[in-house]
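Yeah, one chain of the complex is gone here, protein chain that is, but the others are all in their spots.
Letters A, B and C mark the chains as written, and numbering starts fresh at 1 in each.
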Amino acid sequence: MERPIILGVIGGEVPPESAVGLAEEVGRLAALQGAVVICGGLGGVMEAVCKGARSVGGTTIGVLPSSDRTTANPHVSLPIVTAMSTARNAIIVRTAEALIAIDGAYGTLTEIAYALDLKHKVFLLQSWPLDRMTVNPDLYEHVPNPKVAVERALAYARSNRG
Amino acid sequence: MERPIILGVIGGEVPPESAVGLAEEVGRLAALQGAVVICGGLGGVMEAVCKGARSVGGTTIGVLPSSDRTTANPHVSLPIVTAMSTARNAIIVRTAEALIAIDGAYGTLTEIAYALDLKHKVFLLQSWPLDRMTVNPDLYEHVPNPKVAVERALAYARSNRG
Amino acid sequence: MERPIILGVIGGEVPPESAVGLAEEVGRLAALQGAVVICGGLGGVMEAVCKGARSVGGTTIGVLPSSDRTTANPHVSLPIVTAMSTARNAIIVRTAEALIAIDGAYGTLTEIAYALDLKHKVFLLQSWPLDRMTVNPDLYEHVPNPKVAVERALAYARSNRG
Partner (left out) sequence: MERPIILGVIGGEVPPESAVGLAEEVGRLAALQGAVVICGGLGGVMEAVCKGARSVGGTTIGVLPSSDRTTANPHVSLPIVTAMSTARNAIIVRTAEALIAIDGAYGTLTEIAYALDLKHKVFLLQSWPLDRMTVNPDLYEHVPNPKVAVERALAYARSNRG
């Protein structure tokens, strides 16, 4: 069995409208490439990326912070019930073979920082301005649109499989 | 979208040969019914149930204790990387909509106890002798074989979806 | 610096009156011996053991399941806020250098099973009847009263320090 690539998509619950569109397109393109999407399973960017992936028959994993399965957005196909609140952010980052951040607030910043700590590269789409910080430039890449985001992220994941 | 039922299968890493056969058959029958299998992702019962499910094209989620994706057995299609050691046992139990225990040592007993604590019913196949303990008999059922185990567990999961 | 021994005391939130008295006495005797008590930080056995320890000036650590510090019972001197629900049970067991179980329901059984899995000995005071199960008898000991429980548990902790 060749395992599908698991692509993490992180971002906030109350994104601007533009980010919702980006997330949906990221989900759609990732699923068309055969990737499984993993995210936090709730609303906003998380819901949009799941919606996009499901629209073309993709699989979507939602790693939920609460103990309540019904908090998953309707486009999560596989809800993982952690009851570990935002400590679940670490699980999303570790499970993802590549990570795309779209918009996002402080919760997303925990995930970006976990990725940097693990030396996992993050692809940033209208997200945190890491270029203003003292972050190793090998560890992130600002991407201009969903197409490039998915291409670059999946290439990164494949290169790590060797 | 109708979500597939997520069936948890718990059991030890060094089971007797009979338990391996039971686990493989449980996995096969569950996948034939359209259920997704979730387990701890390692060897023994966990590997056998994944092998059975994959043999008929099923999806298998392995919730790994370590931070190393490559510890997943080869029949895990979706490895979840927790790096939380055996605290991940609670995630397996909470995520599963029904739980079948096959054989199993003390790790499996943590999972059975988590299920009892959540008032989730456990279906026991050559596993811990709960009838010798002061456990509410509504919370467990000894099942004679894989066929009954899967039938009873899936019926339980469906009844909880209402 | 010689670190104080950290003694774990586990047990339920709705114990019989007899267990409350046992827990308070265990806390008192442990603190008099210089041990720090760790527990789940809530009511019942957890509150009683903290009350006993604090009555003689001891230190009590309460590892809380929620994100709310104010859920700690009033006799917890150091609340640890996990927001990880019952996955925090694993932390209590791993942190304790010896473990006394008093009464207890299914949550306590998760903790006993975690201890057995780690090959940590559990001292049982009116708690789960492990002698009816297929548990390695080296891993548990039924103790008759708080005095023996604390003596045996602290001796065990000291012997592990070597």
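Going forward, contacts are C-beta pairs under 8 Å (C-beta built on N, C-alpha and C of every residue); 3 or more make two chains touch, one makes a residue touch a chain.
Predicted model only: the values in this text are computed from it and were never measured.
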Option touching the unshown chain, where A:Val63, A:Met84, A:Leu125 or A:Ala153 are the choices: A:Met84
Residues belonging to chain B that touch the chain removed from view: 67, 83-87
Absent chain, residues of chain C that touch it: 1, 3-4, 6, 36, 54, 59, 61, 63, 67, 74-84, 90-91, 94-95
Residues of chain A (touch criterion as defined above) contacting the omitted chain: 84-87, 89-91, 105-107, 109-110, 112-114, 116-117, 128-129, 132-135
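Note that only the chains that are shown with their structure count from here on.
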Same or different contact residues where chain C meets its copy chain A, judged by the half mark: same
Centre-most chain, if every chain is reduced to its averaged C-alpha atoms: B
Farthest chain (mean CA position) relative to chain C: A
CA centroid of chain A to CA centroid of chain B, Å: 28
Computed distance of Cα centres, chain C from chain A, in Å: 40
Junction residues of chain C - those touching two or more other chains: 84-87
